[in-house]
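What follows is a set of notes on a single structure, which appears directly below.
With one protein chain held back, the other chains of the complex are shown just where they sit.
Entry: chain A
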Amino acid sequence: MTIRVRYFASLREKMGRIEDTLVAEDIATVSDVWRVVSTGQPLPEQLLCAVNMEYAKAMDPVKDGDEVAFFPPVTGGLE
């Protein structure tokens, strides 16, 4: 299956690219996607994820054609 993977803000800079196109068969969850694009790293706890532009969790499923995004916590600001 094919997954478009996008990165934002400080993570985009850290990855050194804005997106990847993943073509693989052994991917079932968001966590699997991260493992492939980060060459084997566990998903950092503070990293946020989205599938098809909706917030998602590490164990949420992904399917062919999905867009998965990883990004740092959003800018909150003091209350």
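As a convention for this text, a contact is a pair of C-beta atoms (placed from the backbone, for glycine too) under 8 Å apart; a residue touches a chain by one contact, two chains touch by 3 or more; residues count from 1.
Just so we're on the same page, contacts and distances are computed from a predicted model.
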Problem - Per UniProt, the name of the complex member that is left out, chosen from "Molybdopterin synthase catalytic subunit", "Formate dehydrogenase subunit gamma", "Ferrous iron transport protein B" or "Ethanolamine ammonia-lyase small subunit" - result: "Molybdopterin synthase catalytic subunit"
Exercise for the section: Just name the one of A:A9, A:A24 or A:M59 that touches the chain not displayed here. Expected result: A:A9
Problem - chain A residues that touch the omitted chain in the full complex - result: 6, 8-11, 14, 44, 46-47, 50, 53-55, 69, 71-77, 79
